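For this view, one protein chain was removed and the others were kept in their places.
First chain written, first letter: the chains are A, B and C, and each begins at residue 1.
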Amino acid sequence: MYKLYTFLKYSFVTLWTMFVVAPFLWALSTSFKDFQSVNSKVTYIPWIDYQPSLEGWKVLIKSPAKGGVDIVEPYFNSIFVTCTASIISIILGTLAAYALSRFTFKAGFVRNNDITFFFISQRIMPPIVLSIPFFIFLSTIGLLDSLIGLVVVYIVLLMPIAVWIMVDFFNRVPKELDETALIDGCNPYQAFYKVVLPNSIPGLIVAGMFCIIFGWIDFFFAFILTFTEVQLLPVKVVALNSSVTPWWSLSASALVSVAPLIIVAFIVERYLSKGNLSGALK
Amino acid sequence: MNFKHKFVFLFPGLFVLIGILIFPIIFTIRLSFSGWNSYTPEMNFIGITNYIRLFTDDPRFWESFFRLSFLSVTTVVLQYIIGFSLALMVWRDIKFKRFFRVMFLIPMMTTPVIMTVIWRTFFHESLGPVNDLLGTFGIGPKWLSDPATAKITVIIVEVWQWTPFMFLLLLAGLLSLPKEPFLAAAIDGASAFRKFVFVTFPLMAPISIGAIIIRLIEASKIMDTVFVLTSGGPGTATETSSFYIYIKGLREFQMGYAATLSFTYLVIMIISLTIIAKVLTKLMIKE
Amino acid sequence: MKTIKTCVTALISALLVFSPVAYADKWSDQFPHIKATGDIPGECSYESMSKKDYSGKTLKINTHAVPVMGEPTALHAEQFAKLTGAKVDVTHTPAGDLYAKAMVPFQAGQAPYDIVFGFSNFINDWKRYLEPVPKKYTEMRQMKDVTKSHIGVASWDGVMYQFPVDGDRHYLKYRKDVIDNPEYQKKYKADTGKELRVPRTWKEYGEIASYFNGWDWDGDGEPEYGSAEVMKKDDLMYAAFFSRSVAYSKNPRTPGGFFFDLNTMKPLINNPGFVEALTDWVEATKYVPPGGINFGLGDEIGSFGGGQTLFSFSWDDALIAAMQDDSPIKNKVAAAPLPGADRVWNRMTNRWENQYNQAPYIVWGWAVGVAKKSKVKEMAFDYLCFFANDANHQADLAIGRFGVNPFKKSDFDPNIYIDTMGWDPEIAKSYTDTLLEMEEKSKNRVFPLRVPGVFEFTSAVATGTSKALAGQLSPQEALDEVAKEWEAILNRVGKDNVKAAYAVGVAMEDNKL
Partner (left out) sequence: MNLYANNLTYKLDNEFHLNDISFNFKKGNLYTILGRTLSGKTTLLKTIAGLINPDSGEIQFEEKEFSKIPVWDRNIAMVYQQFINYPHLTVYENVSFPLKQRKIDKEKIKNDVDEALKTVGLIGFENRKIQELSGGQQQRVALARSLAKKAKILLLDEPLVNLDYKLREQLREEFKRIFSRGFAEDTILIYSTTDPQEVMELNGEVMVLDEGKVLQTGPAKEIFENPKNLKVAEISNDPPMNIINGTKINEKINVETININLPNHLSKLENKNYCFGIRASEIKLSNKGEEFVVELAEISGSETLLHLKRGKTKIIVLIEEVMNFKINEKVKIEFNSNKFYVFGDDGKLISSPYGENNG
């Protein structure tokens, strides 16, 4: 019985891993192909099925005038916008989450849960709904096509996530911890940053990871709200999706765009393995 | 505890959010009462004409909404089941634990709009690997060109992309579970199955509800996948609400009407998510 | 020894640069792109541009994704910057989003781009935000070379809003090695009792495509299929549908509208001509490659260009892709006018006329405009003029992935393709003849719908026909639904608005403009 379970477990886990990896392998293979190897028939393995070419990868650093996409600058733009917006969202979101977790708020029929839901509900809006108003909003305050403008918009995208994760997290941190800090002579701000924050690192890591992911993968706002000055990575990569799509460079750039986040995956896994991700304070 | 300091914590975030959103929301509501489109880009006032059109003469929106409900509920349920199973499997003793955990996380890190382009070539019925390999067994599903299978393909891609989300939250939840109930169950000699049903699952209920609600919110925005894979086709077989709003708004440029759709959609979503959250809480947390 | 050689070469080339004889090469040395022709004198040649000084100014361009249109835009931007000292910023956007990307800032009163690339059917929505092309350019020699059709496409009621840089149309592409293969001709005759030839009608197209569907007829070990078509429900599929409809519905004896009856503005989209075309198209789902019902333009180009299908019909790209140097089917394909029909619907008499009918569909294609609010309009027009100058244009034509296609009368000289691109003379001639016939000679052309709210109309067509292709509705039901939707749009937009705009297109179709 136990053996059967072990067998099933390993099979399932292995199958799922293959499913996860399959599109990446396909993209990796495609990134070395040319027009004919993509369009004449299905090919898999370089040198056996097709003659590999480095064109797809070279394109990434070539200038558009030579048929390249030059993703270097967008890469750094993306990193800047994602990180800045994530940090601001986490700071503001963590403060708000702390308030919502620890204190009671009453205003008419509004209670803590309603305020939390208000934060989270910002994610219900499909990006398409907000894109036009945001366009006009940013153009009014003169932040269209700027990194700052994107950061402002991304804060709206990311803060709800930070609030959601952190409220949940703080609810699991005993509030006696902050009370002790207060009794020991900390005012509420000192209690927050001297005692609560240092013990919230696992929660902050999860929240940070989600913020970074959701910031990094956004396409729509970056697409509508920028013109020529600022280009973000997804927009740049999607711009390869032309009528005659260069599948090879698209695949290569897809792989490159995933790379930094795989580091995030390792960091998160490290915290998971240390067993303190959800930060039980026992 | 109750201090006036509590506002200092809450207000920066709340006001920044409101500050950034107040204009877009008011603008959207106002826009929904206008006839703004490509040829008359004006904030004129046409009363509830748009709303009348939506409620009396736009079956396509409602179809897309029910399709969306079907797709998002199906994908989220699948993600939950698979994510939970995976989390349980790499929770404790398994070889290469860390490798599997990292692997399971990766799909979430990819930009959907880019990955879906890859998926499209992957499911290409004559130039993609799936049907080429399946062809050796003599089958070749019409992944993208049949109304029923196209939905399945969309679901597959969504499940691939977002199961890690569930996996991560549930695994983190599992790892933070207190040990005592398990010891007690072990002493009682409960079978693995009973342990899961009576110990693990109830302990995981709050986390599960949170994860499901958030995923439902995210899944309801499903658009990139549909856009790239099928453009809502064949026919309207995979058209979802947000994709329909996108078509009306940014393709046909009926901004006023798109705002009407958006606002209605938002109201429906908030109401239904509140109900779903209540129902889930009742179902999963007994007492 | 080697050093001496290098020195001598350098010396000689230095001499050549300064000698008047090698004048043209002065530019092709600097700009290898035009090495085939060198600079060709003209209003916007390299020589003329090098005399302008735009240093300190910035030109902002939104163009299509790389490579189609996007790559030449960026390339010419770089050249232009080098010649004039200007700074040129180029953004690349997927085709489906070009409209919104320009329209959102336009409507918000912004002009983030000086130059916007788009499609010619955007003209009605965009023209109020675009600067008309100044006389200086419309009357120059370079412009006089542009075909009548493309001047028409770029203009609205006689005023040119879009600067012609590219030509586009739908025509038939076929595998010459199959159609002209005597063995297959014999076999086909034996099996069907009919001649194997370039299809003259859509019915014939269907028969031949069905015959050559699903088996390996080129001996590469993979099965081939009948036809590659744009059937994916996005912005392009309706154009494929209209290409299939014109033969049945564009009756030269019933002027006054193809999409609407200009007098009553009644949609004609559900008349028997269109229904017949949609019925054909639904039939076509049986002879497209697996998954063909979800083919976008890119898939169509890849499929035909990769040698997977016998036929294809839409823009030039599939043919050009097939004729690239590395293509295994280079010189095995040819071009022909769109098939016609053995009968044509007469909407006046409400009857079929049993008479052969063929009509070219001058589909929309790439179009570029200069924003009215731009602060560097002169530079912008100079850039566009430079983009399309003879040297650049001829070099661009030769690079398939650029997607730059013939639109000048001088482009219809088969020798260009034979000399610079190594095409088979016969194929080159089939190509230029086909284009010339459509662009300059035909009197039964159909122009794209260019009315206010055009995207609502075409989106309705895409939705309706897509439902028919997917089997959700019958062709008649689908088109009735489209017609109903069109009526609704007409009412929202205002019949008179649409009518006024549509009249401009009809005048061109009726050869009055």
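Here is the rule we go by: a contact is a pair of C-beta atoms (placed from the backbone, for glycine too) under 8 Å apart; a residue touches a chain by one contact, two chains touch by 3 or more.
Computed from a predicted structure; not experimentally measured.
Trainee: Which residue, A:Ser11, A:Gln51, A:Asn113 or A:Thr180, contacts the hidden chain when the whole complex is considered?
Mentor: A:Thr180
Trainee: For the chain left out of this view, which of A:Val59, A:Val195 or A:Val230 touches it?
Mentor: Hidden-chain contact among the options goes to A:Val195.
Trainee: Can you list where subunit A touches the absent chain?
Mentor: 174, 176-177, 179-187, 190, 195, 198-199, 281-282
Note that only the chains that are shown with their structure count from here on.
Trainee: When the C-alpha atoms of subunit A and subunit B are each averaged to a single point, how far apart are the two points in Å?
Mentor: The computed centroid separation for subunit A versus subunit B comes out at 15 Å.
Trainee: How many Å are there between the centre of subunit A and the centre of subunit C, using C-alpha atoms for each centre?
Mentor: Here the centre of subunit C sits 39 Å away from the centre of subunit A.
Trainee: Touching two or more other chains, which residues of subunit A qualify?
Mentor: 38-39, 41, 131-132, 136, 238, 241, 245
Trainee: Please output the residue numbers of subunit C that touch at least 2 other chains, ranges allowed.
Mentor: Correct list: 97, 100, 104, 296, 302-303, 306, 308.
Trainee: Considering the complex alone, what residue numbers of subunit B touch subunit C?
Mentor: 35-39, 41, 57, 60, 123-127, 131, 140, 142-147, 150, 230-237, 247, 250-255
Trainee: Per the contact definition, I'd like the list of subunit C residues that touch subunit B in the complex.
Mentor: Interface residues on the subunit C side: 96-97, 99-100, 103-104, 107, 124-125, 225, 232-235, 289-294, 296, 299, 302-303, 306, 308, 452-453, 455-456, 459, 463, 466-473, 488, 492-493, 497.
Trainee: Can you name the residues of subunit B that touch subunit A in the complex?
Mentor: Where subunit B meets subunit A, its residues are 1-3, 5-10, 12-14, 16-17, 20-21, 23-25, 27-28, 31, 82, 85-86, 89-90, 94, 97-98, 100-115, 117-119, 121-122, 127-129, 132, 160, 168, 171-173, 175-176, 178, 192, 207, 210, 214, 217-218, 220-221, 223-224, 228, 241-242, 245-246, 249-250, 255, 258-259, 262, 265-266, 269-270, 273-274.
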